[in-house]
Structure formats: structure tokens, C-alpha cells
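Omission of a single protein chain aside, the complex is shown with its protein chains in their original locations.
Here is chain A:
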Amino acid sequence: MRPHSASPLATAESPRKEQVRAGLVDSLGVGIGIFPLGIALGMLVVQAGLPWWLAPALSVGVFAGSVELLLVSLLASAAPLLTIAVTVFALNFRHVFYAFSFPLSRVRHGLPRAYSVYALIDEAYATYALLPPERLASARIVTGQLAMQAYWVGGGLVGAAIASALPEPIEGFEFALYALFIVMTLDAARSRRAIPSIVLAGLAMTVAILLTPDSALLVGLALFTALLVVRHLVTRRSGSSGSTGSTGSTGSTESDAAGAEGTVSDA
């Protein structure tokens, strides 16, 4: 695994100051994607004829990037509250799957842990699920998440200000979200060990789009999970010495894979 350019090889035992610094460095990589996206959100809010304060209010009240962008168009068209609730549920349902691999056990109980769960956006998940848990401390994770929210809120305010000053709208900033996910996938796919997961995910998504185009994301995630369960059963039946050789001892499993699958944040 490549070390962060500036991030020290912080471990869970490093002093608190070091952890906070590591958290800030962690957030920079995804911040590059989040900040422009925040600007896009702010611009969308103003261009849709909604009050500027909606941008920061969304980023605090519903902290979830892609849904916030969608909420702007729903709110602008005065969609019924029930429609909004169902849409948010369907789009954010994938967060249910993050609990499997987000290192929440590294975050201190109480307020830090509550915040960490509240702020578990895609980017926070991608950053910390791929890092070896034993190198993570509470302060690092929470600092990273706080920074990510700050980029998002700040970007929204900047975007709203820009849009208020612009004579005409500029389109296409939503591409930043897509580009961010492309980059994260490329980095996660760096190791050969991640290939089966990616192939199964591609398969699940293809089937979901063909069979249930209206809820492809949700069905794709469910199918992907089902395929991984099958994979688990198959590899277990074929003996733990085969393809699961590296997953023999549970203690080293996560760190092993996290290292092998590459870290997103050091890109």
C-alpha cells in the first residue's frame, strides 16, 4: 500500500494531533470531488428558484450527496412529501450495506460514534472501509468525516453565491460525482483480489437494469449481496485452503484485504 503523500503512517497508537492530521489528509482526496459537487448543489438550488439557505440546510439535515442533488429537483417541482420519503429510502438504502465493512468499532462511543454514523456518506465509507482498521483511530475517522461535511457545506454556499451572480446557468457539474466514483473504483480494482467482487457486481447490475430498470440500484445491491453469499458458501464447501487461503484466520482477514485491495484515499 502506498502511504499518503503527506499523511504520516499513523497507527491507532499515534498521538491525537497526528490522528487529526491524518484525518484531514484522508479527506483531501475525496474533498476534491465533494467540494465541486457542493458547488454544483448550490448552483442547482439557486437555478431551480429555491432559497439559497436550502443548500447548507440540506447538507446538515440530509447529509447524503447524491440524494441532496436529487432533492433539489424534487423540491423545485413541489413533489409530495411521500414521494420524497420513498425516493430517499430507495436511493439511500445502499447505506444499509455499509455497516458490514465500515470500521465503526474504531470510533469512540458516545457523540463521536453518533456523528460517525450520521455522517456515513459514500465517500467516508469508501475512504475508511478500505484502510486497515488497526491503523485507524477515532479522532482520525471523525476528523475525516467532519472535513468532508465542511467541504460539502462550504461548496454549497460558494455555488449558491456563484449562481446568484451568473447571468446564465452552467451545466454539467454533476459529472464530478460520477468521476469521483470512477476514480474510487479504479483504485479499489487495483489488486487482483478485488476482481471477483467487481465481476459479480457488474453481473448483478446488468441483470438488475434489464429486469427492473425502475429500481436498478436497489435490486442490483440485493443481487450483489446474494451472489457474495453464494460465493461464501461455494468457497467454504471447496475447503478453506483453496481460494480463501488468505481468509483463514479472521484476525488478519480485514487488514490483509484492505491492503491488497488498495486504499482509495491515497490516490
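In the analysis below, a residue touches a chain if its C-beta (ideal position, glycine included) is under 8 Å from a C-beta of that chain, and two chains touch if they have at least 3 such contacts; residues count from 1.
Definition applied: contacts and distances are computed from a predicted model.
Note on the omitted subunit: UniProt lists it as "Branched-chain amino acid transporter AzlD", one of the names in "Acyl-CoA dehydrogenase", "Hydrogenase expression/formation protein HypE", "Anti-sigma-W factor RsiW" or "Branched-chain amino acid transporter AzlD".
Among the residues A:Val25, A:Leu41, A:Leu136 or A:Leu177, only A:Leu177 touches the chain that is left out of the figure. Contact residues of chain A toward the unshown chain are 29-30, 32-33, 36, 49-51, 54, 57-58, 61-64, 66-67, 71, 74-76, 78, 81, 84-85, 88-89, 92-101, 104, 117-118, 120, 122, 125-126, 129-130, 170-189, 194, 196-198, 200-202, 204-205, 209, 216-217, 220-221, 224-225, 228-229, 231-232, 236, 247, 250, 253-254, 257, 261, 267.
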